[in-house]
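Removed: one protein chain of the complex. Kept in place: all other protein chains.
Chain naming follows the written order as A and B, and within any one chain the residues start at number 1.
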Amino acid sequence: MKLRFLSTLLIILLLIVPLGAQSKVEILYMRWGDLKEIEVEKKIVEAFNQSQNKIFVRLESAAWGAYWQQLQNRIAAGNAPDVMLISGAYFIDLASKGVFLDITDWMDKEINIKNYYYTPDVCEWNGKKYAMVRDIHLGGVMYYNKDLFDKYKVRYPDWTWDWNKWLDAAKKLTIDENKDGIPEIWGLYIPTWGEGGLYPIIWSAGGEILTKDKKTCVIYSNPKSLEGLKFMYDIRYKYKVCPSESFMQGLADPFMTGNFAMTTGLTSFIVGYKKLPFRWGIAPIPSGPAGRYMTANQLSLAIYSKTKYPREAWEFIKFAVGPKGQEIMGKEHQAIPALKTKTRVYFDEENIKPALKIFELYEKGQLRSLMFTPSWLEWNNMLETTLGYAWQGKVDIEKAAKTAEERVNKILKEAWDKLNK
Amino acid sequence: MKNTKASKIENIVGYIFLSPWLFGLIFFGLGPLLFSIFLAFAEWDLIVPPKFIGLGNFINLLQDDMFWKSFRNTLIFSFSVPIGTFLSLLLAYLMNRPKGIFSFLRSIYFLPSITPAVANTVVWVWLLHPTVGVVNFLLKKLFLINGPNWLGDPNWIIPSLIIISVWGGLGYDIVLFTAGLQAIDPQIYEAAEIDGANKWDVFFKITLPLISPTTFFVIVTSFIWSFQVFDISYIATNGRPDEHSLTIVYYLFQNAFQYFKIGKASAISWVLTAVILLVTYIEFKLEKKYVFYGEGE
Partner (left out) sequence: MKRSTLVDYIIMVILIALGILMLLPFLWMFFTSLKDWGEIFKFPPTLFPSKVRWENYSELFQMAPVWAWFKNSMFLSVMSTIGVLVSSSIIAFAFAVINFKGKGFWFSVLLLTMMVPFHTTMIPQYILFRYLGWINTLKPLWVPTFTGAPYMIFLLRQYYRSIPQSYLDAAKIDGASFWHIFKNVYVPLSLPVTVTVGLLTFINQWNYFLGPLIYLNDVNKMTLTAGLSFLQGQSFGYWNYIMAGATIAVVPILILFLFTQKFIIEGIMLQAGIK
């Protein structure tokens, strides 16, 4: 009997003691990524966990293809993570549905926005702040194949380049040796999706995709936008320095094939290009009639509106966007830090250092956001697939642009109307 | 008296045998199914409780251009069923011989079923490339035809997807047909030979009826699957289908997980299910006439 009593007491004590020591709060943080990105994120999370002993962050990860499905499932089931990584394409839709916690006060008081590259589109909605930027990536930057430039004795791109010089070099670098009508080497490829090339070209031509209030598409009605589209069309069918889109079938990343002298793309491609068997460099997109414009897009961190530990979640976010978290991010080349003092940590190799100069365009407003709106994915899909017929040479560009504008406006109107109800 | 008692016992035994499935249906299936039917008549954005809107989603679908286009595309794609069934039956029949090489060939044909869909589709995307692809290259060299832009031409994209999917499903269906063919009692063939029947008679009057259960199964399940095609169109269009390659389930997926229109997505899926149900019902009505179970005479 005594033994029984003692052992029961012991068990109860053993249960209570950990309970007492467990004043640690555990919060869940979910992000997507490939294994390397997740490894680095683990380091950031570990650094936070070790820097204090009140909060324990558990990292959960999903594959990029499944992240949004998983997130929506979890929101519906009520077990969404406390902190989540958000991309602009989904931010407004989720924020307007009340998925995120309002962190306006905290951000105003505890973060100095001026120290960051900061896109309101991925953080703010309806006058309030719901997320904090974490990293930045630019689109429309130009990658060029140094080996090809050397072989055909063309001078490397620089900050003096405009569209004329660009076409000039592209023509010299489009080579059809066996004269079968299909070049083996192409001078140029500009992606037909917004961030990679379409938007920067339209902007550099002086045009716009949406009106300033983001409620109407003007890709056809704005004559300068049409100029930009014409440029995209002409490089394929008039100057023939860029292949038709039907040729691009199966070519996931043209620059990696080594057959393209110049391509425009995202800074996030740098990681994949590092081990390419040829020498390459980065340059800004050449200046169009209205100047030089590229995209700037950022991922942000948001807090679940129904979290049990809002303050703790916020502490983690502050660390991740603070100097220590950003340093790890940049040094391990997981992403380009949004904290201005840490951005250069990412660009430690010689051939990518020139890209740093591009960031100087940020203050001048030449690195623009992607015009996120509600239903952004829906109208972007529509825009890109409708214009696609022109890029394949099936339809002339004005007709495609007109149809695209009509269809996009239909989606935009429906999306904005729904929100204002 | 004996009959009703026996039939009563048979009823109970039947349900006992059925119970694992019934349990799964009620426990895992019923709730989600009913909820999803409800969602088809509602609007839901995941946070606020769903709002009942009656036939709103369905009316929206009637006027939705993209929906009808995806429906048309899926319908055309379902032609992969008769093509695939015919080809796999033919090949299974041709390879149904005891020599070892045929067993080896059957294993090879099964490879696409175990290779990841990504590998299968990516290779076909290259084979079908308009300028440097092997298919157009051979067409030019052997038949002097300029092959079409398989995946880029609106008229050829769905046929291309049919080719890829039929090719991918052959090995699988051949295995099923082989199992069916090899289960036919060889004595029946011997008896027919004695009676002096020729090869065509044997095939149409003996073989075909005797494997009709398998044929029926392949047709019914292939159709159900073909109407739900998603993977192939996703990979072949690089995640960006247009109005000529969008299939119903893909459109469903976009609405549910990219456009946050979960009610509409549910409505789409139930319209899809209704269509499949209708076709399957017709198939079962035909089963009574054309499918033959048991021993032949």
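Points worth noting:
Note that in this section a contact is a pair of C-beta atoms (placed from the backbone, for glycine too) under 8 Å apart; a residue touches a chain by one contact, two chains touch by 3 or more.
Since this is a predicted model, take the numbers as computed values, not measurements.
Contact with the omitted chain, checked across B:L128, B:A236 or B:A265, is made by B:A265.
Only one of B:N60, B:N238 or B:T273 touches the absent chain when the whole complex is considered: B:T273. Set against the missing chain, the residues A:I103, A:L173 or A:L251 yield one that touches it, A:L251.
Listed by residue number, the positions of chain A touching the unshown chain are 30, 32-38, 60-66, 69-70, 72-74, 76-79, 250-254, 256-259, 266, 268-269, 271-272, 275-278. Taking the whole complex into account, chain B touches the unshown chain at residues 7, 10-11, 13-15, 17-18, 20-25, 27-29, 31-33, 35-36, 39, 91, 94-95, 103, 105-116, 118-120, 122-124, 126-127, 129, 132, 167, 170-172, 175-176, 179, 182-183, 185-186, 210, 213-214, 216-217, 220-221, 224, 227-228, 249, 252-253, 256-257, 262, 265-266, 269-270, 272-273, 276-277, 280, 293-295.
Here, only the chains that are shown with their structure count from here on.
Once the centre of each chain is set as its mean CA position, chain A and chain B turn out to be 38 Å apart. Considering their complex, residues 45-48, 122, 125-126, 128-132, 149, 151-152, 238, 240-243, 254, 256-260 of chain B touch chain A.
For chain A in complex with chain B, the residues that touch the partner chain are 68-69, 72, 75-76, 93, 97-99, 182, 245-247, 249-250, 252, 305, 375, 377-378, 381, 384-386, 388, 392.
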